[in-house]
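Have a look at this one.
Complex shown without one protein chain; remaining protein chains in place.
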Amino acid sequence: MIRVENISKRHEGRMVLKDVSMDIAEGANIGLIGPGGGGKSLILKIICGLVTPDSGNVFIDDIDVHSLGPTELADLRFRIGMLFQNYALFDFMNCADNIAFPLRQEGTHSEEEIAEAVHQALHDISLPDIGHLYPNELSGGMKKRVSFARAVIRRPPIVFYDDPTAGLDPVTSSKIFILLRKIQTELGVTSVTISHDIGGIKEICDRFVLLDQGKIIFEGDRDEIEASEIPIVKKFWHGFSDDELNV
Amino acid sequence: MSPMHKIARTFQRPLHLLGDWAMGWFHHIGGLGLLTWQVLVYLLPWKWNFDGPETWRTMYRVGVKSFPIVVVTAVLVGAIMVIQSGLYIEQYGAHGLLGWGAGYAILRSVGPILIGLMFSGRVGANNTAELGTMKVTDQIDALRALSIDPVAYLVMPRFMAMIVMMFLLVVVGNATALIGGALTSQFLLDVNMVLFFQSVVTYVLLEDLMHGLMKSVAFGFAIAIISCYFGLQTSGGAVGVGRAVNASVVGSAIALFAIDYAITYAAL
Partner (left out) sequence: MSDQPLQSDENGETSAFRRLLSSLGEPVLEVAQTIKGIFQVFGLTWYYMLKGRPRWKATVEQLHEVGNRSVLFITVTLGFLGMILIYQAGYQAERITGDLQMLGGLFLQLLLREFAPTITAMMIATRVATGMAAQIGSMVVTEQVDALRMCAAQPVDYLVVPRFIATTIMMVVLSIFAVLVAYSAGAMTAYFSFGLNVRTFVDMSFIGWFDVLLGLSKALAYGMAIPIVACHAGLNVFGGSEGVGRATTNAVVNASLAVVFLDFVISGLGYVILGLVT
């Protein structure tokens, strides 16, 4: 469904991605792990066409993302939901308008439909009464959940989660993962999740990719990653290392 | 809520806003006064406290960074003043007065204030952004924790560098503005540039030049204090840094015009 071919990207004189290729099959739930600054977020942004790579191609359903004009790109993005690392809630709109924004942009829904959808979405994230509040009045976990509601309000077939539990306490994190799980079973989406919370993504992902210094070090399903003998994979998956003092 | 209560609230609202506004202003004025006091105390010979090498580095940064912008601005300002004077000179045919009209305006008032505004934008804003970023990333607190006084270490070098460099840049700016004016008068107005310079030398007094230079020192002082103050006051992440820069340049602009007025008033 999504094919990434030989992507390279240089940022401020440093190679952030070096010749990365991966395939994401329809319905797959990929967990993308790896040390910070390894280019994980950048891959997601390149797939959505937010960032243009220096070389390489991205195909979504055999459409070359980076050859599209603004209108076609907009149409393509209607089918992708993205949960950003820093919430990315519009701070000049209240939460209800934030969640409604993708639907309003489509321009094909009536205001009643939108209001109904927003009501349902707020109910789904168990925050039914915060529609009138502005993002800066919410806690981090609430913002993540509102941002999540906005990402999936269009019921997109593809969803990307960029570190959905960054900076959250364990209880809130588990609530977020329950939400992700729910949307997967309900909609059968194709998803990519970036996270450092191994316990969480173990639950929701069926394939795992480890990215380090712009290269894919490991790719495989749960059994394969459990059994992997590559040191950095072991370090990430089990949370310890044999040469801890030498790091 | 009872209707009486509502009416009372409606009447209180403007007072509330006025009070908030006044509190904000007095807060800033007090803070600026305190920072000025601290800086002046460190200038006393027996309390002499600032980082020498850091001052040199800051001077280099401040001066070199703003040099191209000041030169470009000054050339354009000179040209504009000559064109504006030219519109009148043409009317009365008094070509010998072109240098006087343009030179007087540039040296005494327009030059320092426009270069001051540019300086506030380039150096003042940059300074606020730098200190603001240090503040929101807790670097200022880290300095305090190492028992280094942020005023001595961060504010003093910038204060010295900005006053000296503002003065020097106005000197350079005056010269380039006159050159820009002379070129414009030669090529656009068809007034010989020798005549232009003769007119400048004959009619513009040394006092006019000194008046402009005096302003430049005062401007440097104000921009330094204001930009450092708003930088050290920053809170609230990236949004806060943007807000601090905005406050700093607005404050500097108001201070520039107020000081310009005060000096003009005092000199006459």
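When the chains are written out, they are named A and B in that same order, and each has its own residue count from 1.
The rule is short, and it goes like this: a residue touches a chain if its C-beta (ideal position, glycine included) is under 8 Å from a C-beta of that chain, and two chains touch if they have at least 3 such contacts.
Everything quoted here is computed from the prediction, not taken from an experiment.
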| item | value |
| --- | --- |
| Full-complex contact with the absent chain, from A:Ile80, A:Leu122 or A:Met142 | A:Ile80 |
| Contact residue for the chain not shown (choose from B:Gly86, B:Gly111 or B:Gly173) | B:Gly86 |
| Residue, one of B:Ile7, B:Ala22, B:Ala142 or B:Ile254, that touches the chain absent here | B:Ile254 |
| Which of B:Val39, B:Val170 or B:Val241 contacts the chain that the document leaves out | B:Val241 |
| Contact residue for the chain not shown (choose from B:Thr58, B:Asn126 or B:Ser216) | B:Asn126 |
| For subunit A, the residues touching the chain missing from this view | 10, 12-13, 45, 48, 50, 70, 74-75, 77-78, 80-82, 84-91, 101-102, 105-106, 150 |
| On subunit B, residues whose C-beta touches the chain left out of the figure | 69, 72-73, 76-77, 79-80, 83-84, 86-88, 90, 104, 108-109, 114, 117-118, 120-122, 125-126, 128-130, 132-133, 136-137, 188-189, 237-243, 245-246, 249-250, 253-254, 257-258, 260-261, 264-265, 268 |
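Everything that follows uses one rule, which is that only the chains that are shown with their structure count from here on.
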| item | value |
| --- | --- |
| Whole-Å gap between the CA centroids of subunit A and subunit B | 47 |
